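Removed from the display is one protein chain of the complex; every other protein chain stays in position.
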Amino acid sequence: MMAGNELYVATGLIVILIGFATVLVKRNLLKIVIGFSLIDSGTNLLIVALGFYPGRTAPIVNNPDMLANRASLLVNTAKVVDPVPQALVLTAIVIGVGVTALMLAYVVRLYATGKTLDVRQFGRMKW
Amino acid sequence: MKQIISIIAIVTIGFVLWQLVPIAMPSGFGAVTHHYVADGLKDNGGSNLVTSIVVNYRGFDTLGEVTVLFLSVSGAAFVLRRRSGLEVQEPVPASEIVQTGARMLFAPIVVFGAYIFVHGHLTPGGGFQGGAVIASGVLLLLLANRDRALPHGLLSWVESLSGFGFVLAGLAGLIVAGSFLANKGVLPLGQWNRLVSAGVIPIIYILIGLKVGSELSVLLDVMVHAAGDEEAN
Amino acid sequence: MVNPILLIGVPLAVAFLLPLVDMLGRRTARAVHLLTLAFELFVAGEWLVQFLHGAAAVNIITGGWAPPIGINLRLGPLEAALVCLAALTGIGSALYLAHHEEVGSLRGLVIQLLLVTGAIGLIMTRDVFNTFVFLEISGIGTYSIVIFGKERSALEAGFKYIALGGAASTFFLLGVAFLYKITGTLNLDDMIHKLPMAVVAGTGTVLLLLMVGIMSELKLFPLNGPAIDLYDGVEPGVMALIVGTTVNALFFVFWKISALYTGPAWAAMFASVGMTTFLVCNVLAIRQTRVRRMLGYSSSAQIGLLVFLVPFVKSGEVALSAIALLLVNHTFAKAGLLWLAGTHGGEKIKEWKGAFSDSLALRIALATFVLAMTGLPPFPGFWGKWQALVGLAQHGHGWWIGAVLVGSLFEFVYYFGWLKEALTPAETVPRGAVGSPLSEVFGSLLYAGLAIALGAKVLMQVWGGFKTPAIFLGAAGFVLLFIRALPERFKAALTLVAVAWVAWGVFAGARACPLWDIRGFFLVMVLFGAFVISVAGLGIPAERGSFWGLFLILVGSIIGILYSSSLLGFFAGWELMTWSSYLLVSQGRHGPKAGYLYMLFAAAAGLLVLGGMMVAESAGVTTLAALVSLSGGVALAAWGLLAVGFAVKVASWGAHIWAPGAYAESPDLFTPFLSGVISKIPIFGLAAVVARIAAPSVATAISSISVAHILGWVGGLTAFGMTLLAVFQEDMKKLLAYSSVGQVGYVVLAMALLTPLGWTAALYYAVNHFLFKGLLFLAIAGVIYRTGVRTFADTGGLIKRMPLSFIAVLIGIIALAGVPPLSGFAGKWLLYEALMDKGWLFLTAFMMLASVMAFLYCFRLIHSIFLGQLKDKDRNVREAPWPLLLAELLMVIPILALSVRPQLLIEPLQHLVTGVFGVPGVRFASAATMTTHFGYFNAAAMMALVVVLFLVLLFILLTVGPKPTKVKQLDIVYAAEVPPSPEELQYAWAFYRPYERAFAPLLKARVTAFWHGVVDVVEGVAEAGRRFYTGNAQTYVLYSVLFILVLAAFGLAR
Partner (left out) sequence: MPLGIKIAWSFLGVLVAIAYGLVIAGIIRKVMARIQGRIGPPVWQQFIDLGKVIFQRTATRHGWMFYLAPIFRAGGGIGLYLLIPVVIGVPALSNFSFNGDLLLVMYFIFFGSLGMALGAADSGHPHSPIGISRGLSQMTAYELPFALAMVALAAQVHSFSIHDIIMAQQGGILHWNLFANPLAAIAAFIAFLGMNMYAPFNIVGAPQEIPVGPPTEYNSIFLSLMMSGRAILAVAKIVLYMDLFLGGAHSILAAFVKTIIIYFWSVFVGAVFPRFRTEQAVRFFLGWPTVAGIAGVLLVLIR
């Protein structure tokens, strides 16, 4: 096992890159949307990984004594992972859902108007 | 040609971004995080620290997040507001077993979703997760029977009032404790690990759950009916 | 005061509730929407007032936690102003869209409101991740709302926009997350504080990701492809909303976050990317044929300019107000133009012919926005640009200034190209706001009004209040613009009164200021010219309702120039004069096209003048008087730029191609002023500005003398070349136009002598030219008014019908040709004496040739119109209207007075010239005889000689021989044949054909060909360059990746 969280960070990065590759190379609009989903997922994984500390637990206070005992609360800071990235990712996921939904809606309408899913057919406006 | 350039560019940028990996290595908490972890329980009375952050410390983000969802549902509905003009295949009705099963499962799923958002301040999960679970129940219904009409009026009321409630809860904080979305001092924080504790956090999370559930349901409805109906709005 | 958090809370709550409100009816929903926006405006406005009175910015915490634990927001003056703009634009767009959206779009209403809210959140938040959230709100709001409009285009553009936006937000989010990891905080202020201490390897890459995210949201080059499509494909009202809300907010985010970026590398990167965007987008915009696509490029360019300025503002080199003014200006003008574009509906620029010809207010709004966009005064952008350039100049960023000026020139090219179409009358029924309700155009009118009001306020700070003549006339003109009901002659009378009133005030107060300094000299000319034109206007009604309003604004602006003591005041007046005269020129029948060319060269001249002034500013000089203190290379550079600028504005050879069209095609009533007065203002510039630099350095720097020699040859070439071209004109106004340009060439030449005698000659010549050319143009205006034709082939023999006009023209051409005994000879005499005195021998001979050539066109003019055979169609033509004759008389009187006593003018000039050089130009051997080193001249004796000879010979003619019988028109010696019709007897077409053949090698249109070449090159570059925007979504995303790589290659990813 690796010393820290390289595995997750690296995986996140690679997923992002795969997502970008999909977006840039695939011609099908739906696949491009999937590419963006991959980018979102990779990003989320990477952000969570940023707050990951090997061997620690979820940031939930599971011992009532802590409330009374400030010292043990402080100990807790060494026992749990960073909760902030998790909170951020929660937000990011929802946003990702929203964007994906909109993209899909666009794809539906683009298909309806252009009768194709080839991204190259939607470049009439240029220059 | 462009694809080759794209691949080369992506590989190159992969190398550039690789520099970031060392930054991601575990390091100590910063002062802010330290405060969240050390004093989160004291400040908000909820044992789920992530929830404390999401609903209180960074509650303003969450309000924005709810707005994003609301907006994207509105947007999707807006984008899909016109008749698509596509040939719609007459859906093959699902079998009786599937339809019945879906109807049966729907209620437990909704209850489970409610459970998740009601306990958001205590256990993993929360309004978004719960809402998503509820919406998955709706999705099941829709998959089983495309023609099933959702109670638009009800969904609309829930959607609007829960969002409004969220803002009201924030304003309550402003009026009572002098700060928008404040928790401490608005309602008693209660005792650790009780369902009724953590001040307004569970209230807000319930509102979020309702809102997310109803909104995602509307979204699914819009998407499902995108291909034929007039004016999803 | 209302808690600022409600600026976000209230609209969110309303947005959530709007679906329920909608159940009460759509009208109610709309009303609630508008009320909410009004609430935002009220709250932000109230705070803004507080801030302007010195209140401190408020910090708003959320969740009950002070930052950095909780998220906080801030409302300061900038934030409040931006929120106001967002709310205003929201209101305007809501009103507009109510007329344009299809039935039943409650969702649209919600999205509109949330767009405004998202922008407000972006503006106020001080948290980095919160910024991301609001970025997404704005982004998704944009993705959703752009679907207004033609669906296929909107969908296409929207999808590209989402694709690039998705990539951008990923970069941004990664940046935020890693910054959190590095600094342990998400609060912006905390992060700014902690980042320098927490820098680790890779921080640069993180910052780069964040910045590329913002830059691509900001639509900077090369990431602006989708945004431009968006402008093109989406309902313009929606784009107006986005410009007023999201775009401003995004820029403000950039501004806030840029605090994280310290060090020269980042500053250089911001400046370079911003300037590249400004230049590239402005160049590419000139090849656009579609209005909204052009506006898209323009928006990118403007944001680029703002981004470019950010590092300089941060370093304290440029005032913050520069950016603020430019941003406000852009919002007003761009949102306004977009609304107008939507109301009009013409997608192609060609379709804009005669736009809004049924609505005065909308025409004024359109012109206002175009002027504001191109950075002309008095609109806020002008002041912003000036401040920015001054800041750059004072800190030695000369090359950046050059780049800004070049980019600005392209702005003129495409914006005025568009306005040209709009000003061109439509052949068919024009499209436009036929019956467009007030609420639809409310936003445009409001923004036009605000731009004017804000601009006027600043202008009055620079020039003074309503009691100053310039402002008084400008304001009067502005009011007159709106009065449509009055007959044009009555408006002329009002103009007359206003001008007379100002003149009275000026000369009654003349005791307070030394009238006969150079300003006073030109002031008299301007006021007299304006007075004469107004008198003429009593006879010939102006064709367009806005003529007199614009004319007063023009006169006011010229007076503003003359009264200004600061460089800023001078330049503001200069540019005001440029656009007001441009609009007047465009009122002619083929005016818009000619006016366009005029505007381009005038703009180039303006930018050169601006450049020269910036050189002066770089040496700390801010007033005209202080120009004297310049020395060395700075003086030479300032001198050169200013002189070239003024030379372009007087249409010196090489830059003359604008002039004939502008003079010929402008309204007949305006041409005398354009030729007589406006062409003299650059001469004032040369005299008042350039000479301040040059005069002291004459003694010291040899270099400036040789530069003066070049200027002299330019003037000489102009005089010769334009005279030659005038000879072959077939159109009477064109002939006089070339003549005017040539005549001013003499003045430039004399000015360039930089000797007391030279200046005496120049100023005498200037006045004289003003008189005789004004007279000629007035008389020609009468001929055109009565006969309706302008080409020589269509007139002839009019002496029989219009004898007084003939006499006016006769006096005019004698004065022009410099034939004794009229006043023109003194001008020629002074010029040659001055040239010889200076030792410029070849120029002397050259000018003698040019002067003689002028006879050719003088005779052509008077012969083809008045002499020869009267045509049958003209048998009933009447003499010109009496007010016009009166105006001509007003010009004739001074000509005759000067003919007898040139001293009337030369004596005051002696004072003036002595004031500049320390010695007078000519001496007086006796009361009537002027002498120079080279010669002498007694005008009174000359006149006496001529009069005596005339009387004696007339006596002989009357007494000796038989009394002559008058014969009929066709009763001529005609080889015993019956003469054909008058038309066939008139020798008028191609009058100097043999001469033309002789000069054929000189007459090749080389200059025109040169400028065509320039245009071809620029257009070729623009045409090739715009292929960069392939229209493919994937390419655009690829650009964003490549952009990161390029910046990383520059070493920013560290």
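Which chain is which? They are A, B and C, in the order written, and residues in each are numbered from 1.
Following the convention adopted for this analysis, a contact is a pair of C-beta atoms (placed from the backbone, for glycine too) under 8 Å apart; a residue touches a chain by one contact, two chains touch by 3 or more.
Everything quoted here is computed from the prediction, not taken from an experiment.
Engineer: Which of the displayed chains are touched by the chain that has been omitted?
Structural biologist: C
Engineer: Which residue among C:Met942, C:Ala1022 or C:Ala1053 touches the omitted chain?
Structural biologist: Checking each option in C:Met942, C:Ala1022 or C:Ala1053, the one touching the absent chain turns out to be C:Met942.
Engineer: From the listed residues C:Trp713, C:Tyr992 or C:Phe1028, report the one that touches the chain absent from this view.
Structural biologist: If we include the chain that is not displayed, C:Tyr992 is the one touching it.
Engineer: Please identify which residue in C:Thr289, C:Gln461 or C:Gln969 touches the non-displayed chain.
Structural biologist: Of the candidates C:Thr289, C:Gln461 or C:Gln969, C:Gln969 is in touch with the missing chain.
Engineer: Touching the absent chain in the whole complex: find that residue among C:Phe507, C:Trp713, C:Phe859 or C:Phe924.
Structural biologist: Here the residue in touch with the unshown chain is C:Phe859.
Engineer: Touching the absent chain: which residues on chain C qualify?
Structural biologist: So the residues of chain C touching the missing chain come out as 797, 799-800, 803, 806, 810, 814, 817-821, 825, 828-829, 832-833, 836, 839, 841-842, 844-845, 848-849, 852-853, 855-856, 859, 862-863, 867-869, 929, 933-938, 941-942, 945-946, 949-950, 953-954, 956-957, 960-967, 969-974, 982, 985-988, 991-992, 994-995, 997-999.
Please note the rule applied: only the chains that are shown with their structure count from here on.
Engineer: Quick one: which chain's Cα centre is the longest way from chain A's?
Structural biologist: C
Engineer: Just curious, how far off is chain C from chain A if you go by their C-alpha centres, in Å?
Structural biologist: Comparing mean C-alpha positions, chain C is 51 Å from chain A.
Engineer: Among the residues of chain B, which are close enough to touch at least two other chains?
Structural biologist: Counting only residues that touch two or more other chains, chain B contributes 6, 9-10, 13, 17, 20, 24, 29, 32-33, 36, 58, 61, 64-65, 68, 71-72, 75-76, 79, 82.
Engineer: Considering chain C alone, which of its residues make contact with at least two other chains?
Structural biologist: Where chain C meets two or more other chains at a single residue, that happens at 129, 133, 136, 140, 143-144, 147, 151, 174, 178, 181, 186, 1034, 1038, 1041.
Engineer: Note which residues of chain B are touching chain C in the complex, please.
Structural biologist: Touching chain C from chain B are residues 2, 5-6, 9-10, 12-13, 16-17, 19-20, 22-24, 27, 29-33, 35-36, 43, 56-61, 63-65, 67-68, 70-72, 74-79, 81-82, 156-157, 159-161, 163-164, 166-168, 170-171, 173-174, 177-185, 231, 233.
Engineer: Going by the contact rule set out above, which residues of chain B touch chain A in the complex?
Structural biologist: Counting only chain B, the residues touching chain A are 3, 6-7, 9-10, 13-14, 17-18, 20-21, 24-26, 29, 32-34, 36-42, 47-50, 52-54, 58, 61-62, 64-65, 68-69, 71-73, 75-76, 79-80, 82, 84-86, 123-124, 126, 128, 192-193, 212, 219, 222-223, 226-227.
Engineer: Which of the residues in chain C end up touching chain A in this complex?
Structural biologist: Touch residues, chain C against chain A: 129, 133, 136, 139-140, 143-144, 147, 151-153, 155-160, 162-163, 166-167, 169-170, 173-174, 176-178, 180-181, 186, 229, 232-233, 287, 293, 1026-1027, 1029-1034, 1037-1038, 1041.
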